[in-house]
Each structure stands twice: as C-alpha cells, then as structure tokens.
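A single protein chain has been omitted from the complex, and every remaining protein chain is retained in its original position.
As written, the chains take the letters A and B, and residue 1 is the first residue of each chain.
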Amino acid sequence: MKVVLETKDIVKRFGKVQANQQVSIKLYEREILGLLGENGAGKSTLMNVLYGLYHPNAGQIYLHGKEVFFHSPKDAIRQGLGMVHQHFMLVETLTVTENIILGSEPATAGVIKYQEARAQIANLSQSYGLLVDPDARIENLSVGEQQRVEILKALYRQAQILILDEPTAVLTPQEVEGFFKIIHQLRSQGISVIIITHKLEEVKRITDRAYIMRSGKVVGEEKTDKVTKEHLANLMVGREIVLMVHRQAKKRTATSASPIFCIEELQVRDDRNLPAIRGISIDIYPGEIVGIAGVDGNGQRELAETIIGLRSPQQGRLRYNDRDISTLSIRNRIQQKMGRVPADRQGTGLVLPMLVQENIAIGMHNRPPYSNFLRLNHENFQKKAVELVGAFDIRPPNPTLRTAHLSGGNQQKVILARELSREPQFLLVSQPTRGLDVGAIEYIHERILQMSERQIGILLISLELEEILALSDRILVLRKGEIIKEFSSQEATSQKIGAYMTGGQDD
Amino acid sequence: MTNNQQPSSSVLYRRGVAIVIRVLLIVATMIGVVLYLASNFWAMALIILMPLLLLFHREHGDIAALWQRSILPFLRTITIPAIGFTTAFIVGAIIMIITGDNPLLAYGALFYGGFVKNWSISLLNAVPLIFTGLAICFAFRAGLFNIGAEGQYYVGAMVTAALGIYLDIPGFLAIPLLFIIGGLLAASYNIIPTLLKVKTGAHEVITTMMLAHVARLLSPLMIRNFGGHISSPHPLVTYEISERLWLPLFSSFLPNAYYRLHTGILIAIGVALCTHYVINHTKIGFEIRAVGYNRRAARAQGISVGKIYAVALLGSGLLAGLSGVVEVLGLNHKLFENINAGYGWNGISVALLAGNNPIAIIFTAILWGALDAGGQYMQRNVQTPNSIVEIIKGIVLFLLVAKYLYTFVFQKIRRKQS
Partner (left out) sequence: MSELFDLNLVVAMVRLSTPITLAAIGAVICERSGIVNIAMEGIMIIGAFFAATIAYYTGNPWIGMLGGIVFGMLFSLIHAVATVTLHLDHVVSGAVLNILAFGMTRYLMVQFFGHPGTSEPIPTSLGAYRFAVPLLSDIPIIGPVLFNQTPIVYLSFLIIIFFWFVTRRTKVGLHIRASGEHPLALETIGVSVVRIRYISILTSGFTCGLAGAFLSIENNTTFTEGMTNGRGFIALAANISGGWTIPGAFIGSLFFGFADALQLRIQSLGFEAVPEELFIILPYVATIIAVAGLVRHSRAPKTLGADFRIEQSSD
C-alpha cells in the first residue's frame, strides 16, 4: 500500500513543555488510522502541526513522498488535507452554504455566486450521503448535522486526507453509528482518514491501525483487529491500570437516614428559554455519591447552574438539610455550607488573576476570620491557605502566587481545597477531571471518595462514563432533561448506561 | 522563625544599625517635607527617600533584602516605561527639528520649568488629575470604563460654584460639606449609566460619554444663573465663591512658601491612599477586583455583580466629582464656561500610565502636571509651542500601554539573529 502522509521526528514545544517529542507516523492510502492517547498526550498538537496551524520546532512532513512545509492551514488545505476539529469551526450565525464555501467561495470579482455554490454542495452531499439543508443556519442544527457540515467543508476543498479530532465526543450513540457509516463510505471513495481519540472502543470498532501516544511520544503501533483493549489501555497510560473500581461497594449507612439534599420536581429553562430540565427529582443521602450520566447538552449545565444558584428554577424546589434553598442567594447557599465544584474551572470556578489565598477565601471573604467589619484580614487569608496548600499538596506550595500560574490539576485542587475546607454536608461536583492528566485525575477521584466516607452527600455530574462508573453508588441517566433510568453501582455497566443515554434502551 | 532562640550578637548589631538608619531616614524625610514645602527645591532629594524608607521599614531593616526584593524589581519594572519615555522624547525631538525648534533648549526648559522652577504649578496641575485618575482606576478595577469622568467633574464643579456663592458659614464646616455634596451629586450623575448597565447592558462608554457632553453643554445655563451674563464677553463666568471657602494656601501657614499651591494636593494624596486601601484591604475592594477579573466566577461565589457595578460607577463618579470640587474651592474659585482642560481624558492617561494602581496615580498625575507646567514655561522662554507636550504625552501613553510591543520587537530581533 502507498504511504500518503508521513511525519518524521516532529518536535513541538510550548515554552518548557514538550508537546511533541520526535513523533513519526505514517498514513497509508484508504486507511482509517487511529491516534490514541490521554488528554495532553500531544495528539491534537500533532494534528495542528500537520494542518499548518502550528509550526514544528523540528522534524519533517512528507506528503506522497515529497517533503512539505505548511506555513498556514491554507497550504495544508491546498495539498488536500481536511480537518474536523473537536470544537467545530463553524460560524453559528451563517448558513450551511456560507460555512462550507467560506474561504473558497466561487466568485466573480469578489461577488459570491451563491447559486453555483448551492448546486455544488447539493452534489457533494448526495454523492457522499451527507444530507443537510444548505440554507439552514448552523445554530439551528443538531450536533450530528454540524459534524456533517464540517466533513462537507473538507470535501468541498477536495480533501484526500481527513483528520477528525475526537469526532464522537459530542455525538449520541445513533449519531455515532451514522458517523461510522459515513467514514466507511469516505474510505470507499478513496479518502484516507485519521481519527484522534481517547476512546478504546472507537479505535477497536472503526480503525485499521492505531498509534498510541503518551506524554508527547508515540509509544506503540498496533493493528487494531488483533489487539486487546487492556493492552491499548496500558500503552496509553503507561502502567497497569484497573479500568474501573477503586471503590469498595458500600451500602447506604442507614437507610432510615434522611436525605441531605433533595431535588424536587425541578424544571429549568436554558439560555434560549427552552425547557432544559423537565421535572426531575433526586434524593442524595449522606455518604452517597450519586452520578449523573448523559450525553453533553442534555441539561447537565443547567442542572449544575441551578444548584449553584446561577440560574433560577422555573418550578420545583431544592432542599438542603430540610431547608428550602431554591430561593436563597448564592451567598446564602455558600454560607449554608453547600459545596460546589463547577464544570468550567477557569471560567466559573476561579478568578485566575487573583492569588491562591484569595481564591481559597472567596465566597467566605466577607466573614470572620477573613474579614471583620469592612477590613480584610490578609494574615488570616494566608494562614488558612498555607494550611490547605499543604493538605491538598498544591504545587508550587505558595499561597501568594497568582492562580493563573498553576497547572490545571493544581487549580482544581485549589477549588477542592476551598470547598472541602468549609466542611460541606453536600457537594456538587461537575466535570471534576476534564482536561487533567492521569495523575491529577487519580488524586481528585481519591479525594472525592474520601469525602463520601466522611458522610458528605455528593452529586457527581460528568460526561465521562468511566468516571461515573468508578465513583458512583447510584447512577442516574439524564436524557433530554429527564431522569430516564436509575442504576445501582452493582448492576451498572457502560453498555447498559450507554443504551439509556442515547435513548436506545429497548435492547 | 527564631522566636524561641536568643538572637546572636551579629543579629543584634544588624538590628541596631537598622534602627539607627530608620530613625535617620524618618528625621531626614520630615525635614525634607518641611523644607520642600517651604520652597527649598533641593529638599526634593530627601523626599525621594520617603518610599525607600517605607520599604526599608517593611524589610525590617535588611538592606540586602531591600535591594533584592524591592529595588531590583523596581528597576526592572521601570525599564519599559523608561524606554517608552525615551522613545517619545526622541520622536518629539525629531518633530521639533522638522518644525525648526531646538530640542535641547526646549527639553531643557521643559524640565527646568516642570520640575524645578515651577514645581508648585506642576503639583497644582496634578491635583484634579489625581482625582480623575482615581475615578477611572476605581471603575476600571471592576472592569468598567468611566470614559465620561469629565461630565461628573462638571457636576462637582457646578454644584460647588453654585453653593459656594451663597453658603455663608465658616470654612471648616462648609468645605467638608461641599466635598460631600459635590461628590454625592456627581456620583448621582452616574445613576443613569449604572441602571442602564445593570438592567439592559447598555455600554457605559457610550452612556457616560453622552452625559459628559450633556453636562458640558448645560454648564452655560448654570453659569448664567449664577452671575454670568450673555452680554458679557466670553468666556462666561460665575460670581466668585465666598472667600471663607477657599482651600488654604500653603503660604497661609508656611512663612517661606511664596507659591500658590493650595492644600488640595494633600487631600488628593489622602484620597489616593484611601482608594488604595479600599481596593486592596476591604471587602468591597476584594469584590471589585474579583468582578473586574472574572465576573462569572465572582458571581458563582455569591458576589452580586450588579451591586459591584453600581459601587464602582458611583464611586468613580464621586471621585471625578471631587476633582471639580477641589478645582473650584482651591484654584478657580468660580466656574468658567468650558473650563475643561480635558480632565476626563487626562485622567484616563494618568490611570492607564499608572496601571490602575492608586498610589502610582499620584506620581503619574504629578508627571503629567509637570509636563504641562514645563510646557508653559518652555513656550514663554524658548518659544517652542507647548502643544508639543500633547504629542509627547500621546506617544508616551501609547508606548507604555502597548506592552506587547516590546515582546513583539524582541521576538523580531531574535528571529533576525537566528
């Protein structure tokens, strides 16, 4: 078989971080190649180098055997590379047609020939079976449709090599099936595909061959039909990992105990004023971890924001310690010792330019010991922070550092330190490990389990099914704003939950 | 750290030296302040020692630590401003050469006039700038841009001129009263932008700017009602306020002070210190900073963003209003039509130059004031038009604000070398 694309010893540094260390890969014609690795393993960096968005510090790229250098994505596109980013590069306010032709518009004297463009797109979408309405605005399309637009965008530019970054991360299972079909069809039309993913399942199902990356290096190359998932997983993480269960199955301590936190018939609307949560009820008992599983965009964000207090419920109540808190201000909720770890660490969780000690105090900064009357007590800020920085192993251990200078994992520890030091009885944990490396993930999981041992009731919202399975005592499946199924940890498997997440439960 | 141990003799010796130096510094500074205010320019050198003294005190008298932790970083932080100033002055020199002026003479006059000869005018100029600079800074820390500070300045000035004409009570009662009333009314002038910002999200840049024009355009109406006559030649002017309300001049209690500097400068410095304290050491200041850096995270921690916006915009209006009050009470004693010398815009310059640090604003305002005073002196004595100062100010501002410029230039140089 012919090699269409090859990289040799690509090196890419960001400051002191080596994002790619001498990465060499090959892509054959009509191949579906997997690039497997954890978050931060350097997959996306490599793809951005291939696509001309980053310039490598060293190394070469060969296309059909000839060395090429991409100054910008324009070069890469011209040479037949197409890329579908994990976060779609679509302009929401423009139409499908405008998005597809953007940058390569058919035009005379700068005036776009929309009729011609529409015809071309209709042609393309028929020959590849990618059906979309060319006049719809992107903001009105489903995620699956948006992905099809992205693929069309690449095909419109006559891409021969298609790079897909985490293509199934945001799709529902049905959409995933459709996506697989599309990929096979593309291959049959002569297109070579690279799929970047951290999902073992996906690599096994769809790819022919896969490279496994870890901390910026290629650590393995496998034919995917012969290899086991466990082997792939070990390569990916670099040591034996137990795919699940650090947790000892525990029983609810006393079934007679009353729940610490209740969500009662909650209804919430989203930013566009459409129902996002449609009447859900959850009881969380002390010492219990309740996991909310679901595909992104099924109401997780709205649920978390309502519990934090950023969003007010349309109907229903939240009850904490037998007290109705749904009308309480955010400040009052914090001072009632409700802990919360928001999903968007840097946007909602922390004020990055402020000091670590200030981020630890914020929320309680208006009470003793942090302040009295009007004045802040900086000594007490520091005293508390020094204690917590030690206890949570936050590095570097300097509470007067700006939080922005900490790594993602340490930033998350600052949030955990803040919330736990307030001795909550209930804790909302939303997406606690997104974008963190394995070490940090493990640390944070341990902490969450420790908390539940201390009889804190925990509501865990995560898009990572593995995480939900590893930590939860009970698992609720959230779909279209409703709880459609409850599993105990014993009976839960990712297959069963996955079926409910996607609405394909009747198997 | 060594709480339980007996301090060794060398430590004791060092502490002894430190105490002696500290006492000397305090005495020297006190003498310096007195001498300076009594018009001895060369006492300035002693005044410069004051910040050093403060830092020295902070480091518990350890000179090595002082050098490492304060002086060295200070030198590093002023490198870029120094480059900016030098560049601006070079550009100014080039313009002068083109227009046929002698830059050496002009700059000589500029500095001699601004920092030596007419230093008191520099300080006089700085007084309103400190207030407007603080006003811009206070809103900026909450992420808001009170670009219309000039409008609140007018309100403060108008209120003071109007009340000052009729208020016939002793100064020690009336002056604080005017500061309070003028400040509060100026703050209330920002109520509309505040409400619109919080309720509808209308951008404060547009609303405050429009209100600034409204205040400026309405001022003749007010002036006519308090003494100005349409028939009188321009500029329109109100009656003078009662002499009991004038801020005392330094010359009224310092025998050697022949200059016209009024005590407003002390009030300005005091207010700057208060603003610094509020921003860095109070709950509301903490919340202002949090909202300014990341309003979403601040909100998630129970801070009311609307409340902080209101505090910041109204507080900013108050500070800008005080600027008008102090100008009328201290310097003009009446209100002219279009008395503006662009205090709002200059306040923005001063605040940006100071990196929105209230203490630094004192110094940048004095610097700006000195450039103005020196410019006047330069025009009188070497006939270089003082409007060149406006150009220099603009370039300095641009070069200091565009911090990325230096990274950009260094990168280009390095790339060329490699």
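Odds and ends about this structure:
Please note the rule applied: contacts are C-beta pairs under 8 Å (C-beta built on N, C-alpha and C of every residue); 3 or more make two chains touch, one makes a residue touch a chain.
Keep in mind that this is a model prediction, so the values were computed, not measured.
When the missing chain is restored to the complex, the residue among B:L134, B:L178, B:L211 or B:A354 that touches it is B:L211. Screening B:L25, B:I147 or B:A161 for touch with the missing chain picks out B:I147. Interface residues of chain A facing the missing partner chain: 12-15, 51, 53-55, 57, 72-75, 77-78, 83, 85, 89-94, 98-99, 102-105, 107, 110-112, 153.
Residues 99, 145, 147, 192, 196, 200-203, 205-207, 209-214, 217-218, 220-221, 224, 342, 345-346, 348-349, 352, 385, 387-388, 390-391, 393-395, 397-398, 401-405, 408 of chain B touch the missing chain (whole complex, contact as defined above).
In this section, only the chains that are shown with their structure count from here on.
Every residue of chain B that touches chain A in the complex is listed here, in rising order: 281-287, 289-290, 293-294, 296-304.
On the side of chain A, the complex with chain B involves touching residues 308-310, 329-335, 340, 342, 347-354, 358, 362-363, 365-366, 371, 374-376, 378.
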